[in-house]
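Every protein chain of the complex appears in place save one, which is left out.
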Amino acid sequence: MSGNTLGTLFTLTSFGESHGPAIGGIVDGCPPGLELSAEDLQVDLDRRKPGTSRHVTQRNEADQVEILSGLFEGKTTGAPIGLLIRNTDQRSQDYSKIMHTFRPGHADYTYTQKYGIRDYRGGGRSSARETAVRVAAGAIAKKWLKQQYGIQIRGYLSQLGEIPVPFVGWDALAHPDNVFFSPNVEMLPELEAYMDQVRGERDSVGAQITVVAEQVPVGLGEPIFDRLDADIAHAMMGINAVKGVEIGAGFDSIAQRGSEHCDELTPEGFVGNHAGGILGGISTGQEIIVHVAFKPTSSIPQERRSINMDGEAVMMQTTGRHDPCVGIRATPIVEAMLALVLMDHALRHRGQNADVRTTVPVLK
Amino acid sequence: MSGNTLGTLFTLTSFGESHGPAIGGIVDGCPPGLELSAEDLQVDLDRRKPGTSRHVTQRNEADQVEILSGLFEGKTTGAPIGLLIRNTDQRSQDYSKIMHTFRPGHADYTYTQKYGIRDYRGGGRSSARETAVRVAAGAIAKKWLKQQYGIQIRGYLSQLGEIPVPFVGWDALAHPDNVFFSPNVEMLPELEAYMDQVRGERDSVGAQITVVAEQVPVGLGEPIFDRLDADIAHAMMGINAVKGVEIGAGFDSIAQRGSEHCDELTPEGFVGNHAGGILGGISTGQEIIVHVAFKPTSSIPQERRSINMDGEAVMMQTTGRHDPCVGIRATPIVEAMLALVLMDHALRHRGQNADVRTTVPVLK
Amino acid sequence: MSGNTLGTLFTLTSFGESHGPAIGGIVDGCPPGLELSAEDLQVDLDRRKPGTSRHVTQRNEADQVEILSGLFEGKTTGAPIGLLIRNTDQRSQDYSKIMHTFRPGHADYTYTQKYGIRDYRGGGRSSARETAVRVAAGAIAKKWLKQQYGIQIRGYLSQLGEIPVPFVGWDALAHPDNVFFSPNVEMLPELEAYMDQVRGERDSVGAQITVVAEQVPVGLGEPIFDRLDADIAHAMMGINAVKGVEIGAGFDSIAQRGSEHCDELTPEGFVGNHAGGILGGISTGQEIIVHVAFKPTSSIPQERRSINMDGEAVMMQTTGRHDPCVGIRATPIVEAMLALVLMDHALRHRGQNADVRTTVPVLK
Partner (left out) sequence: MSGNTLGTLFTLTSFGESHGPAIGGIVDGCPPGLELSAEDLQVDLDRRKPGTSRHVTQRNEADQVEILSGLFEGKTTGAPIGLLIRNTDQRSQDYSKIMHTFRPGHADYTYTQKYGIRDYRGGGRSSARETAVRVAAGAIAKKWLKQQYGIQIRGYLSQLGEIPVPFVGWDALAHPDNVFFSPNVEMLPELEAYMDQVRGERDSVGAQITVVAEQVPVGLGEPIFDRLDADIAHAMMGINAVKGVEIGAGFDSIAQRGSEHCDELTPEGFVGNHAGGILGGISTGQEIIVHVAFKPTSSIPQERRSINMDGEAVMMQTTGRHDPCVGIRATPIVEAMLALVLMDHALRHRGQNADVRTTVPVLK
């Protein structure tokens, strides 16, 4: 495989560039009989879409998805599901001035060296625009996981730049002014002010997204290499701008003692969840908890040093419509990636272990 | 695939349990013509092997590897390389008392629920003993990467429990008393004392390993999903006890500004390496820098709450021979995983892009 | 993978149903720098398309392909190539009378039992309409193979029903009246008359297609399981209606003696090509020769016994627009499948063996 396919049994193969005619993908391996329509996918696409507030890119994309196949009378058939999202606001002229120059922090230089091609139109394939496809596909997985197991996957902004955002409650995410996916309504003014300041400084900032999956059944994950946490790490680190992934206690577990970290078992359930819901690469039945670190947006309206295609020193400034914090719109993407991984593992698990019945009580 | 195979073109398929007759694996896709012998693999196996100091498990395993195939007249032939390591110190009687009980922090409960089987012999397949196979396979990758590109892959202990271990120099690792893979000789007494204390408290502690690959050519990594960093994250999170993975600035990039994080380009090279050597999922030609968080060992000689196979509350204490800090022996494993990923991507890259020639200067 | 992806490094993932909004696919792993346009694909699509003579289905499909991604300034970029073909002549009302009945010889019964869904619209996913996607993708492979190695892939009708069609020359295929892909112009009247007779009898008939690849370099194919011939067999048997695949002498080799079958080597080249250009699963550098057996079309306008969804005996007659011999339009499909396999193996080969240089003379 050449890198554009995710998964083993439930797979997403993705195509498309930021400024080509369309982006899209093929979801293969979906079990038949799932009620599905484009509207199911649109909900999450709309949560990710640009232009919804002054804190995100002003690019104007409807991100309207069309389902091209795999459905019959409103249900999945087991055949591959073709997804198509036309690009409508390419404005490729915006990018003409960077044609011969590599933007710092972007994939321009590495793509050019790898493929010998400089697709200067907004990053081409390396643009985060491609993540819309993942969000659409992830919505299918979310729906199936919900119906099959009651799994609920929700993410939130847990840190914005240097500001930690304490979790207060999921209700916060429904607040109409909450463009930040903040789990804490009271902090919204602070976050707004902070972002206004960052934008005023013509700069950008990073963020941390936390995603939680509830009601995951015990037993998902394939040792040794395709552990559930390994595949989650693969999926998350495969999102644009991600530089770190933690499961449960993550890097904090370095300084923990075993007596503190290792969650004891009782008939009433696990005592604590430092493991983040995964032991030995297999889900425990507890909440799966993942933290994802996003770097600050590379495109900032400041003059920066770079080189051109001839290797000469140049100064450059990116002036397009960019998110000052890519993490702000990342929550639906992170949720989608977790959903895709969980669904793949649910199918892989029952492929090998459909007949397993154990008398060991399931911990709640 | 059922989880025991890593890689796309250069693959390792692994087998074996802690207390079965043997562990081993098959390395497939190795280019022909590489000079190779069991001794090449033994060097790294000996670095990982138990029993080398009082700070690691006293299990006595020679970890002698036999190469069963894929060589002819001392060179690889392109055929799969069969690897075999006999288990010699199983002592499965040690484990009889935990037969019906799930050890907290271990995979006992999750494996049992997934497979319906309780292989109580030292964790069975979930034992870190299996990582010896990865180290053996990684040594093949290391050798090829070194010969082909001059790539050097080296890891070190960068944090032990709450003690950060500042990097002083690679020479430190050659110090004969340095059982910690510490890049800092002066800290050895402090590390020794710390571990003695932890052991004295009948407890365990976590660690952070940092691994660096030098001389990696620009261009390795397959967007979108199989980015180089995504595959590294997958490989690292697939190591026993790992709870977090960072590339370059990692979680620190959350609080960074774009103006600080994004490494500028100059004709003399990149200014900084917050990216950790990877942009857009593709290697930049800079050092690849990865940080890996290991949780504290789950097996500690303290009474802890658990449940038995019937779900009843029990108290248990693990008494086997265990590493008080699994991170101490983890450096060769982390190096091996990085080597396996880099070699796979080197082959994948030339599969698709062997003909690419660019006139863009390569940054040093 | 769930069966809709072909290949390892150069891959085609396909979607779409006969009577849905569109069919299409994603070609991943294409090397960058290949000049490509939709016209390149259209040539072969037009060779496969329905309605070109009275001997094939009268369904009216333009089969106009749109390339949605992977191109920049007329060249491939290394990014996945999205392909889209809208269905324009669905006429799903044609199929209403078979809604509850399984057509003999079709996949209706097996799909229904497998997926629990009866997509009665022209066979849904099991329709040969999907092969248009393969033809489009195969045209990309053909172009690259031609440019890279001078490989030429051409197929022809070698048997129609009980009539063997001796090979006279490739020129015959260019004859304007040759709707049969017959390599023998003189036989065209006989073939026409034969098909008129079959149609007159309200019946259908099988065919054999032979496909030849010239200028294939020595060395393509991956032992043990992914031999070049094994992957060709997989690709060909994966075409609708195919029941047999032969390489070189094929089934005739059963009755051959070793002294006859085994092609001797001389400095001037191999003496004969009973091997069909493949030894030990690896290309010899000779012509690759493959024979493919197509069964007679299952849809015939005769009353036949079947059962309905309740298992009750019914009589049914298929009345849609069907090819009386599916083999007639199969030549471009067979060529495409061979091209896809060869290109995948070319990339796989250079992934592992790019550095191999041998002093053994290449036989011509």
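For clarity, chains are labelled A, B and C in written order, and residue numbers in each chain start from 1.
Here is the rule we go by: a contact is a pair of C-beta atoms (placed from the backbone, for glycine too) under 8 Å apart; a residue touches a chain by one contact, two chains touch by 3 or more.
What you see is a predicted model, and the numbers here were worked out from it, not measured in a lab.
Colleague: Determine which one of B:Arg59, B:His106 or B:Arg125 touches the chain that has been left out.
Modeller: In the complete complex, the chain left out is touched by residue B:Arg125.
Colleague: Can you tell me which of A:Gly3, A:Gly16 or A:Gly78 touches the chain that was removed from the display?
Modeller: A:Gly78
Colleague: Just name the one of B:Ser53, B:Thr77, B:Gln152 or B:Gln215 that touches the chain not displayed here.
Modeller: That would be B:Thr77, which touches the missing chain.
Colleague: From the list A:Glu39, A:Glu73, A:Asp171 or A:Asp355, which touches the chain that is not on show?
Modeller: A:Asp355
Colleague: If the hidden chain were put back, which of C:Ala107, C:Val168 or C:Val185 would touch it?
Modeller: Once the missing chain is taken into account, the touching residue is C:Ala107.
Colleague: At which residues does chain B meet the chain that is not included here?
Modeller: 1-5, 8-11, 13-17, 20-26, 28-29, 32-33, 66, 68-72, 75, 77-82, 84, 114-117, 119, 121, 124-125
Colleague: In the whole complex, what residues of chain A lie against the chain that is missing from view?
Modeller: 8-9, 29-33, 78-79, 148, 223, 347-348, 350-356
Colleague: Using the document's contact rule, name the residues of chain C that touch the chain not shown here.
Modeller: 1-6, 8, 14, 102, 104-107, 109-116, 125-126, 130, 159, 161-162, 198, 201, 203-208, 218-227, 229-238, 240, 242-251, 253-267, 271, 274-276, 278-285, 293-300, 302, 304-307, 309-313, 327, 348-349, 352-353, 356-363
In this section, only the chains that are shown with their structure count from here on.
Colleague: Identify the chain whose mean C-alpha position lies nearest to the mean of all protein C-alpha atoms shown.
Modeller: A
Colleague: So, what's the distance in Å between the C-alpha centres of chain C and chain A?
Modeller: Chain A and chain C have C-alpha centres separated by 38 Å.
Colleague: From the mean C-alpha coordinate of chain B to that of chain C, what's the distance rounded to whole Å?
Modeller: Going by mean C-alpha positions, chain B sits 45 Å from chain C.
Colleague: Quick one: report the Å distance separating chain A from chain B, using the average Cα coordinate of each chain.
Modeller: A distance of 26 Å separates the two centres.
Colleague: Scan chain A for residues touching two or more other chains and write them down.
Modeller: 1-5, 8, 14, 114-116, 125
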